[in-house]
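Of the protein chains in this complex, all but one are displayed in their positions.
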């Protein structure tokens, strides 16, 4: 039965979700997502998070970091862009926020790049370049072997060099959460590697992380996935189950993508069951809404429930 | 500057919005919407609400009712469907909630109609038919004139006959909030009118509400609009300003529609400024997200701020 | 089996659709829509068209008119806005096309209103006002009764006064295709009626068209619907079947709206089967794509097939 939600002054975020349980569509699904998230994180479940979309530029950095530091995430798969923007903040630069409509030609002339209504200066990227080239140099110098290193090792090394407790990469390093970034060359980090490789040789292996992530999935008693925004992270997490006897037991998907065009980002979690990526009796829900709204709500609810 | 949001256990809904002010995209816009909503409602502003989409079936009924009872809304423009579903609940019937995928042919055989994953029985509609025919009869019998009555008068009469404090229509009647429904025949109420008119003559006028709503807009010192889901209510509210010297001073739009195809539902509020529907210095924001999520959040925040 | 489409120089639009029959997602659905449309129009089926969205401003006017003049449409349900823009062109004014991003405040100062990247001058609306007030005057003067006239009669009268063979309204008048516009007051025509009623009395009835459209649906041996863009026209067409023993036998829906938020515009045609609006064995398809692309393609295909 649809139970109409009541709200009054001073209700908690978690309370809103509890009351929304009897509602349909977005709120009902968000409420269900909170239940699945809590069950996933509080139990003996290995939790994978997939992070795509401009989540760091949006202001979601601290939330991800806090989730890691509180031990809510066991494996992180993310886009290169989110790593880059995390590093930029770690180096002391900031993303600026402005009105949506700016003259993009003018912005370029002033050395500013735009992500919808978020702005970032060329200076920040130059500073990152200098920093990362040093890191690449250190890694290459410390090679005690002549084979390519895994992407996750490169990222772990980067994480270890960051001096910012709010950094996602540093938190992951501190908490021993492996970070995977399958398309790392599809980011500024890739361009820096190209620059570095003009004179040196940073050799990173494409496939060697496969074993690491598959082993984690294989050994998990129970497994869950928090999918934010589709893309490579979504599939890279889900596909690990194609070579294990089980599928994910819990999946939450926060997205604005739609299923009708057949793309993987918008694909339903039922579809993932036909592949065996998600198990037959899995608890799953997709919340079709802007993830910058739904993620903080879910995290606020999770922390409240974990405290009890 | 983008300020990354922090969340912890037990934060209030309103606090989440306050903290999200430095974020971009959805959360930043939702936070801005909360500010605009509070300024609009707490000041000397005439507030119009446009209500489209399956908001009553979704479980948003009590929120709308409470907004009316607390005096936050001065004018309500809604779809016939939302009126119908409000009446069904007022008659003691409920909307049921189920899994999304059901066999629709089977549902029909069992006398159940589906709104995504909300279900409603034929029995509820039959009961509404009986009730509304009596109402129509009463109205026709009480005609002391031979001209068609305005839609808003028909709706006000209906509201007066409802015995359910949670009803939107009853709350509007109690609080003297005029309810406009320009496309009333595009709903079950229209079909009931057709049935009634087989033997009787319920005469309702198309244009006579124009004066009422335009007068309200005209006399408003300051005016604001809360647009939920586009459709006829959105345009009917905004177009009133085409014949007044001013435009809306505040507008919040909660929608999933997109602007690129040119449809009015997805049109930006900047576009509305070119028409003069929204004033030059208006405070406006569009939140692209499922309104069943954003509306309860905004209302919880509003009630918290009003209490202070 | 998926059959990959081949294209080469000089293929016909219809041929593209025939070849796309073995494809999935958008193209497969569009190909299926062409088949359903041809079967619907070439057979003994009563065809309803629902027209929402800014289709006239987009440049789709001649296509709709041609469909009517060729006898492909039996009933037209449209938004007030599309009528208004049809009339504006009939009066010799044009919609202008420009870049998307313009300064809306500046546009207002120059007396130009914007529909995404389509522009229309205040002069056109002023000219329409003068013209329509004369029409309203004529209608009122010719009243031989003291009851409100149906909306469709008002529209038919308007159509008869247009001197432009490309006009949708004129074509409908010429071809005796009834035009329904349930939310007519939600348009400039409504504002003109308000203006007119400052001193006169144009009395138009809300419900009296119900009988006309339901009778057509009732008497149809077979019935089909072409739904462009959702909104009031979609539901007003589909709901007629709630009071007939049958449902629609054919339905094509061209839309960008999505089903997940529960709104009627984005609702699937399967959902409509649970209501009995669409019959159990109906041939239906929804094409999720911009209708300004899919409609001309479907019409070009239809005319080609009809010629054979």
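Residue numbering begins at 1 within each chain, and the chains themselves are lettered A, B and C in the order written.
Here is the rule we go by: a contact is a pair of C-beta atoms (placed from the backbone, for glycine too) under 8 Å apart; a residue touches a chain by one contact, two chains touch by 3 or more.
Computed from a predicted model, the values in this text were never measured in an experiment.
Engineer: Check each of A:24, A:40 or A:232 against the chain that is not shown and name the one that touches it.
Structural biologist: For the chain that is not drawn, the touching residue is A:232.
Engineer: Among C:5, C:91 or C:195, choose the residue that contacts the chain missing from this document, as touch is defined above.
Structural biologist: Missing-chain contact among the listed residues: C:5.
Engineer: Which of A:96, A:133, A:148 or A:306 sits in contact with the chain that's absent?
Structural biologist: A:148
Engineer: Specify the residue from the set A:118, A:135 or A:171 that touches the hidden chain.
Structural biologist: Of these options, the touching residue for the absent chain is A:118.
Engineer: Please give every residue of chain B in contact with the chain that is not shown.
Structural biologist: Spelled out for chain B, the touching residues are 24-26, 101, 258, 260-262, 288.
Engineer: Provide the residue numbers of chain A that touch the chain removed from this figure.
Structural biologist: 52-54, 57-58, 81, 102, 104-105, 107-108, 112-116, 118, 146-148, 151, 182-188, 190-191, 193-195, 197, 202-211, 214, 229, 231-232, 235-236, 239, 242-243, 256-265, 267, 270-271, 273-276, 280, 290-292
Engineer: Could I get the residues of chain C that touch the absent chain, sorted low to high?
Structural biologist: Contact residues on chain C toward the absent chain are 1-14, 16, 20, 22-28, 30, 54, 57-63, 66, 89, 94-97, 101, 115-118, 166, 256, 270, 287-294, 296-297, 299-300, 303-304, 306-307.
To be clear about the criterion, only the chains that are shown with their structure count from here on.
Engineer: Please name the chain that ends up farthest from chain A once chain centres are defined by their CA atoms averaged.
Structural biologist: Using the mean of the C-alpha atoms as each chain's centre, the farthest one from chain A is C.
Engineer: Tell me whether chain A and chain C, two copies of the same sequence, contact each other through the same residue numbers or different ones, using over half shared as the line for same.
Structural biologist: Chain A and chain C contact each other through largely matching residue numbers.
Engineer: In whole angstrom, how far does the Cα centroid of chain A sit from the Cα centroid of chain B?
Structural biologist: Computed value for the inter-centroid distance: 36 Å.
Engineer: Counting in whole Å, what is the centre-to-centre distance of chain B and chain C, each centre being its mean C-alpha position?
Structural biologist: Inter-chain centre distance comes to 25 Å.
Engineer: Distance-wise, how many Å sit between the C-alpha centres of chain A and chain C, to the nearest whole number?
Structural biologist: For chain A versus chain C, the centre distance works out to 44 Å.
Engineer: By residue number and range, which residues of chain B touch two or more other chains?
Structural biologist: 54, 57-58, 115-116, 118, 256, 270, 290-292
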